[in-house]
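Every protein chain except one is present and positioned as in the full complex.
Should a chain be cited, it is by its letter among A, B and C, assigned in written order, with residues numbered from 1 in that chain.
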Amino acid sequence: MKNTFGSSVSVTLFGESHGAEIGTVIDGLAPGLPVDESFIAAQLTLRRPAGKISTARREADPFRIVSGVFEGKTTGTPLALLIPNADTRSGDYTRGAFRPGHADYTANVKYHGFEDYRGGGHFSGRVTAALVAAGAVVISALKQKGILIGTHIARCAGISDAPLGDLSVDLPRLNSLPFAVLNEAQGQKMQLAVEAAAAEGDSVGGILETAVTGLPAGVGEPWFDTLEGVLAHALFSVPAVKGVEFGSGFSFADLRGSEANDPIRKDPEGIRTLTNHNGGINGGISNGMPLLFRCAVKPTPSISKEQLSVNGLTGENETLQVRGRHDPAIVHRARVVVDSVTALVLCDQLAQRFGTDWLGEAGI
Amino acid sequence: MKNTFGSSVSVTLFGESHGAEIGTVIDGLAPGLPVDESFIAAQLTLRRPAGKISTARREADPFRIVSGVFEGKTTGTPLALLIPNADTRSGDYTRGAFRPGHADYTANVKYHGFEDYRGGGHFSGRVTAALVAAGAVVISALKQKGILIGTHIARCAGISDAPLGDLSVDLPRLNSLPFAVLNEAQGQKMQLAVEAAAAEGDSVGGILETAVTGLPAGVGEPWFDTLEGVLAHALFSVPAVKGVEFGSGFSFADLRGSEANDPIRKDPEGIRTLTNHNGGINGGISNGMPLLFRCAVKPTPSISKEQLSVNGLTGENETLQVRGRHDPAIVHRARVVVDSVTALVLCDQLAQRFGTDWLGEAGI
Amino acid sequence: MKNTFGSSVSVTLFGESHGAEIGTVIDGLAPGLPVDESFIAAQLTLRRPAGKISTARREADPFRIVSGVFEGKTTGTPLALLIPNADTRSGDYTRGAFRPGHADYTANVKYHGFEDYRGGGHFSGRVTAALVAAGAVVISALKQKGILIGTHIARCAGISDAPLGDLSVDLPRLNSLPFAVLNEAQGQKMQLAVEAAAAEGDSVGGILETAVTGLPAGVGEPWFDTLEGVLAHALFSVPAVKGVEFGSGFSFADLRGSEANDPIRKDPEGIRTLTNHNGGINGGISNGMPLLFRCAVKPTPSISKEQLSVNGLTGENETLQVRGRHDPAIVHRARVVVDSVTALVLCDQLAQRFGTDWLGEAGI
Partner (left out) sequence: MKNTFGSSVSVTLFGESHGAEIGTVIDGLAPGLPVDESFIAAQLTLRRPAGKISTARREADPFRIVSGVFEGKTTGTPLALLIPNADTRSGDYTRGAFRPGHADYTANVKYHGFEDYRGGGHFSGRVTAALVAAGAVVISALKQKGILIGTHIARCAGISDAPLGDLSVDLPRLNSLPFAVLNEAQGQKMQLAVEAAAAEGDSVGGILETAVTGLPAGVGEPWFDTLEGVLAHALFSVPAVKGVEFGSGFSFADLRGSEANDPIRKDPEGIRTLTNHNGGINGGISNGMPLLFRCAVKPTPSISKEQLSVNGLTGENETLQVRGRHDPAIVHRARVVVDSVTALVLCDQLAQRFGTDWLGEAGI
């Protein structure tokens, strides 16, 4: 299965940037979960480009749910959700040079030229709108079970945010912010840096850091469905993500065991670790501490500076200047996509572990 | 499926550190692949502890293949391979304090105390011997199709190896080295640093960098089975891997699009990129350039220094000193595990893409 | 995965009888397959109720493809197709007594009362319209590769059709008939018998017999994905199918080995068997002879005769008289659903065996 992820709870994606509609099917949801359409709309707003640091393409994303919800609650059968593509300007796109850093060339090889090349087609970040809508359904359900997910822009254009502190404060706050940083001043600097890059026809990358609280211990597998593995598998679907690390991640390389091991202590609330270098996962299985991971987001490949490439029709070398409306950064928009993917993966893991009704038990 | 990975070509792992045997079943192999038992043995030797910088546990790994090979070649039906556990000293292990950094606590929660706790049981790095044996079968087959995989210790105990250069030279050389570094002097420094940590009852971490040449363009999926995603999924099963990045990975965060995009050029050999920041993958699909990725390996959690923990039987806090034979570093041993996992994932991807016979076509 | 079937080529179903739309996502299709919307419409017509022997519910099924097709051909990325529900009379349905023979009670237990009960909801035969549309896409593609599928009503209301004869004549003929029988006179008797049952407020069952020609030898697996197993798995999703047999099926019970074994002979066209008791499959793998299988279809459970049941709201016994528009037989409508399911399964098997491009190779 290619465009479907998950076992007990699965999500399927379809659609192209310039097709009629994009959409998603979420299957295996517990019956009886309240579906709050205004929350879905709010999450889509977080993903939608806004302000000077995003593409000028603006769409209200008037999604509609065509199955799987009855009288405001999930039925337990597949929930299909569609989002029309309203503001498409296909004229901006012609089959021409393969855009460097994009999937144009690889799609062309894989699909033998039959791919819908307009605006990146099925590879477009546009498809993440469906993913965010799908995620919104389960983010609410996880919240009801005490599981909270939040992501901040840990770094953007070379500027760092403050580190995560008290998660019970930081996560709800981040989830309410359109530009998710803990330190507002640093966030201002990031946005100015993005604008500066945009002014030069260029783009910037960044790092997203995610935390999850309330996940029970005992979720995940030793081989091969480690919690790290299944999360990373899904996270690499978020366009532009090129690295995923858990806990201390690449910093582990320079630590000693005595520094890296998290001491274990019993306290009144149960068994915890005094540090969380392992990001809440040991041996592939959650240990009850907050999940912590970071995603590297490469700079948006769509830049208006001149680039070298090959023409897809003629096969000849040429110089390319990408037109169309583009994002000088996507790290701030990708943040809600990362949250959504995380929520979908965790729902699946929890349903596998505790059964298909577990997520809905609060309401049953 | 938990301990099985892959769709067209799948690998299943079983066994515990102190059980009778560990083993693997590889299913979906093309028929007619030569199975070179001496190469399997050689790969197992690369994984096996050796010298001062590894555990004193030594096993000859006298594996045996019990199915799926007939007259020296794969039959196309499941290949099962078993490795007896010879040198087990279970007396070294008793159910006591949860070892920090290990899976003892998470296994205890997940399996309700029924887990085989001796030596980490099914979570033990010992199980990677089966993974290496499985990988050896397909590494040979990939080589016949011109696909070469190699890994070096890019960093260990804070010391860096030289960067990868000409892969046609470096990969074969790395595959012949017991301690896989490009710069021998740096390798010596790493080993001394490991010995120094060991002398203090401590351990060190590192980074493994892998390259794959010869992989055809067009392999992988946009969502969710991106080549990054499926590789990362499997790589996080390698014990102690806590981060995976492709191409420029986390360095992308500080690059601009104009630096990060790989210019595309047509040359006599086909379409290539002038740089390889994307590590051979665009939009989740191979682009014909070398695959490049790095795995962060945390320091071995087994250290002999005193640590704080909780006793698994009494549930009370206590101070723990881990006994038994341990590795002060595993990064040098994990390298062949990473190669093996990579080979298994690529075989599966290639069989999905080109059919179940493809890998064996050279011999059919 | 629940509402998704297949590995290399997969199909996902969603929607309810009285929801806004039903639909399907087909993933993994070879790129470049021509998509003939008029053929899809024609197949939907074969499934659609017509005449006196079907429900009075009539819908034109104005499907639309929202992704995966570009310039008239498959792109290789997911094809999503939606069919609006036009002629719904939800007023006919209220949550009342569980209808005997239907899924009302089991859905109620499984989904804890959150299921959309109207018209059977997601369990409705209505959803097979999406399946037929999905099947139509691949039936055309298989035809281009010389693989032909056809089904006749072998038995209905106790009346038998003539046996299959020369498949190169029978299959194309059956595919053009609205009521798929080889012997027209027997078909007339069947229809009269259905009308007679309808007049009594009752319904009838039957048997569908399917043949597939042109399937290459070597497709299927010994364990567990036998060709019989994967076909049966999918065929039991066709509502009312309660039995599947291959070749001589249940008649094998009374045969001897010397009668049941198919003698093998070499002739100018290759290796064939003189008889086809095994229905084209040995050891779970196709042998190059026509596939032959039969599906038992139970009588439509919706009858207007009085029945005993339990009220879903009160939990009390009551007498039920099912209202609404119903089919006194579905065997004649199910025939195109069986063809569609068969085509989807074979596409998946062929793509697994020969790679993802195989089905489209004619056009590439």
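One rule holds for everything that comes next: a contact is a pair of C-beta atoms (placed from the backbone, for glycine too) under 8 Å apart; a residue touches a chain by one contact, two chains touch by 3 or more.
Treat the numbers as computed from the prediction; the structure is a model and nothing was measured.
Student: For the chain left out of this view, which of C:71, C:166 or C:254 touches it?
Tutor: Spelled out, the listed residue whose C-beta touches the missing chain is C:254.
Student: Write down which of C:4, C:67, C:85 or C:340 is the residue touching the left-out chain.
Tutor: Checking each option in C:4, C:67, C:85 or C:340, the one touching the absent chain turns out to be C:4.
Student: Looking at C:61, C:170 or C:262, which residue reaches the missing chain?
Tutor: The single option touching the absent chain is C:262.
Student: What subunit B residues would touch the chain not displayed?
Tutor: Touching the missing chain: residues 1-4, 6-7, 10, 12-16, 19-23, 25, 27-28, 31-32, 64, 66-68, 70, 73-80, 82, 110-112, 114-116, 121-122, 357, 360, 364.
Student: Tell me which stretches of subunit C touch the chain missing from the display.
Tutor: Touch set of subunit C with respect to the missing chain: 1-5, 13, 97-98, 100-103, 105-107, 109-110, 122-123, 127, 155-158, 197, 202-207, 217-226, 228-230, 232-237, 239, 241-266, 271, 273-274, 277-279, 281-288, 294, 296-303, 305, 307-310, 315-317.
Student: In the full complex, which residues of subunit A touch the absent chain?
Tutor: 7-8, 77, 222, 352-356, 358
Methods note: only the chains that are shown with their structure count from here on.
Student: Which chain's centre, taken as the mean of its Cα atoms, is farthest from the centre of subunit C?
Tutor: B
Student: Can we say the copies subunit A and subunit C touch using the same residue numbers, with more than half in common, or are the two sides different?
Tutor: same
Student: Just give me the whole-number Å value for how far the CA centre of subunit A lies from that of subunit B.
Tutor: 27
Student: What is the distance, in whole Å, between the centres of subunit B and subunit C, each centre taken as the mean of its C-alpha atoms?
Tutor: Result: the chain centres lie 45 Å from each other.
Student: How many angstrom between the C-alpha centroids of subunit C and subunit A?
Tutor: 38
Student: Spell out, as numbers or ranges, the residues of subunit C touching 2 or more other chains.
Tutor: 7, 77
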